[in-house]
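The structure's right below; bear with me while I get my questions together.
All protein chains of the complex are present and in place, except for one that has been dropped.
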Amino acid sequence: MHQHDIAVVVGVGPGLGAALGRRFARAGFAVGLMARREEALRAIETEINDKGGRAAAIPVDAGDPAALAAAFVRVRSVLGAPTVLVYNAGAFVPGGILDLSPEALETSWRTCCYGAFLATREVLPAMRARGCGTILFTGAPASIHGIRDLYTLSVGKFGLRALAQVLAKECGPQGIHVAHIIIQGAIDNERTRGRFPHLTGAQRMAPEAIAEMYWQIHLQSPRAWTQELDLRPGDDPFMS
Amino acid sequence: MHQHDIAVVVGVGPGLGAALGRRFARAGFAVGLMARREEALRAIETEINDKGGRAAAIPVDAGDPAALAAAFVRVRSVLGAPTVLVYNAGAFVPGGILDLSPEALETSWRTCCYGAFLATREVLPAMRARGCGTILFTGAPASIHGIRDLYTLSVGKFGLRALAQVLAKECGPQGIHVAHIIIQGAIDNERTRGRFPHLTGAQRMAPEAIAEMYWQIHLQSPRAWTQELDLRPGDDPFMS
Amino acid sequence: MHQHDIAVVVGVGPGLGAALGRRFARAGFAVGLMARREEALRAIETEINDKGGRAAAIPVDAGDPAALAAAFVRVRSVLGAPTVLVYNAGAFVPGGILDLSPEALETSWRTCCYGAFLATREVLPAMRARGCGTILFTGAPASIHGIRDLYTLSVGKFGLRALAQVLAKECGPQGIHVAHIIIQGAIDNERTRGRFPHLTGAQRMAPEAIAEMYWQIHLQSPRAWTQELDLRPGDDPFMS
Partner (left out) sequence: MHQHDIAVVVGVGPGLGAALGRRFARAGFAVGLMARREEALRAIETEINDKGGRAAAIPVDAGDPAALAAAFVRVRSVLGAPTVLVYNAGAFVPGGILDLSPEALETSWRTCCYGAFLATREVLPAMRARGCGTILFTGAPASIHGIRDLYTLSVGKFGLRALAQVLAKECGPQGIHVAHIIIQGAIDNERTRGRFPHLTGAQRMAPEAIAEMYWQIHLQSPRAWTQELDLRPGDDPFMS
């Protein structure tokens, strides 16, 4: 029995992905949680279920078509057909063009962009049948500006943005909301605290605040839908 | 005594401006309503006050520096210092470049852009003293693409967007949130029903749905602020 | 008798404006040179005339409608109707929003944007009668990103870009080429050597190299016209 609304978050680490899972669970959604690394996935699954929510963790490499298809079969059988898809997966290898392997570029593209295409194909038929649904993609600064030494991320995230724009045109008239959310700053977590130690607290973004906005975008009326927005810290150190 | 939060909406007609006034009044704000034409202004002022809210209508030409300064003196004495500024004023004359008068270009620029600069200068000192505040500007398709025969609107709205971006950089670190909201579709009202008769209901934007998003942007945490977003109808007839 | 092609450059200092004047003069154009400050204007006028070219310097404040109209009357009577218009004028005052005077914003807008509108109106009737012509506007980084403390320049240059886009749509089908050229780096001159002393030679743009590209844009076939391009130094220190 699937009396819940169902949200799937692809790309769940301990930061934004977990906050997204919590936010939709708090609103009464059953949440499917997908990521390559099982550890963070199991922690958030347990946390949500312990609080009386309903979460199902499904380890999967989002860039692998067969594995991703199987993961969605599992979501549908365990939770039901998703009404919300959040694609938050990303991967990159930094480096100059002669230092990178061609495989690194392709792997990043598969995780950042191709997986979103595949995941969308999994959730669309049921959304169309219902005439509603929400599809949210996580962008980055590299979605709109090619960034030095980030070939992998820039190519993947530009592609994801293209996908969001074409999808919005196809899906909007069918009642399905597609939005691209560009996270412009450093999300507060252990990794960014190590990488950007000079940032003050106010210069780090809170995963919960970001997740709240995904939720608000989901709540938007089709009489005023957002296709793209940015999110950044108020005291934005990169906004020159 | 000013125990209310205070919002000022500059540019209040019967459509979006009125919905913005209503939305902030419903949240308990005292609202200052400014527009050139007094009629719509008085109707919405009466409506809000009749429902137990607190509204003050102040007729003013937003492009006239002395008049706008006087209007803000009035707001501050009647309601108090604004914590939210919504700049929704706009004006344009369509026409080819040789058909337009140079004065038409300047007048539109003054209403679309210069008035926002002036209004922001009026509200900023008190916002800075408090370390918080919200400034929301209404954009249009002409904010990001020059539109055929719309020299006046395009020049004014591009300028408003520039202003929003520079303001965000100056004001963000002071705790003041500046956002630019691009309304991409036809707002449902008598004028657009006449001008775009072929649009279906789902292709017209609801003023209340738009105003709700201005409110949500105001509620955002400074740990995840939006600088720019678009709003459009789900079934967007202009999204080719 | 006006057997020459005629180019007018509005905004002629010792750097790019002078190089533009020289480039079109070298190609056999009679050149009208306009600027507020007479000194640089007279120097380049003399230089071109001494080399056998034909230049007419006309001091004018480009943001002053009556003065600019008179300057174009003068150009037409002395040289003939321009076939090329280059609008290279700009002005700005840096400063925070509360430090600037509103007049400073308006004056900059008039010089950066309104003057281009006025100048275009002066040259268009003859261009339309001939079915050809070239209109080139000089943009800057502030044309596409609002820059901290540069309200004046950002609002003016965004407006100029809007104007270029609308003009291109109106004028293209009439055979008149409108292009917006975004100069992304520091042009090598005394002022920028003082302001950016850390830049190497290769990080400074050569006025002659920029002017050459304006000339190439003028030469483009209407079967492949550019509406917008950037120019920057190869070793671009600002390209992060």
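Residue numbering begins at 1 within each chain, and the chains themselves are lettered A, B and C in the order written.
As a convention for this text, a residue touches a chain if its C-beta (ideal position, glycine included) is under 8 Å from a C-beta of that chain, and two chains touch if they have at least 3 such contacts.
Given the structure is predicted, the values throughout are model-derived calculations rather than measurements.
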Residue touching the undisplayed chain, where the options are A:11, A:32, A:133 or A:159: A:159
Sole residue of A:12, A:91 or A:118 that reaches the chain not shown, by the stated touch rule: A:118
For chain A, the residues touching the chain missing from this view: 65, 96-98, 102, 105-106, 109, 113-114, 117-118, 120-121, 124-125, 142, 145-151, 154-159, 161-170
Residue ranges of chain C at the interface with the undisplayed chain: 168-169, 172-173, 175, 177, 184, 188, 202, 204-206, 209-210, 212-213, 216, 220-236, 239-240
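Keep in mind that, in the parts below, only the chains that are shown with their structure count from here on.
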Chain A-chain B separation of Cα centroids, rounded to whole Å: 32
Where chain C touches two or more other chains at once, by residue number: 148
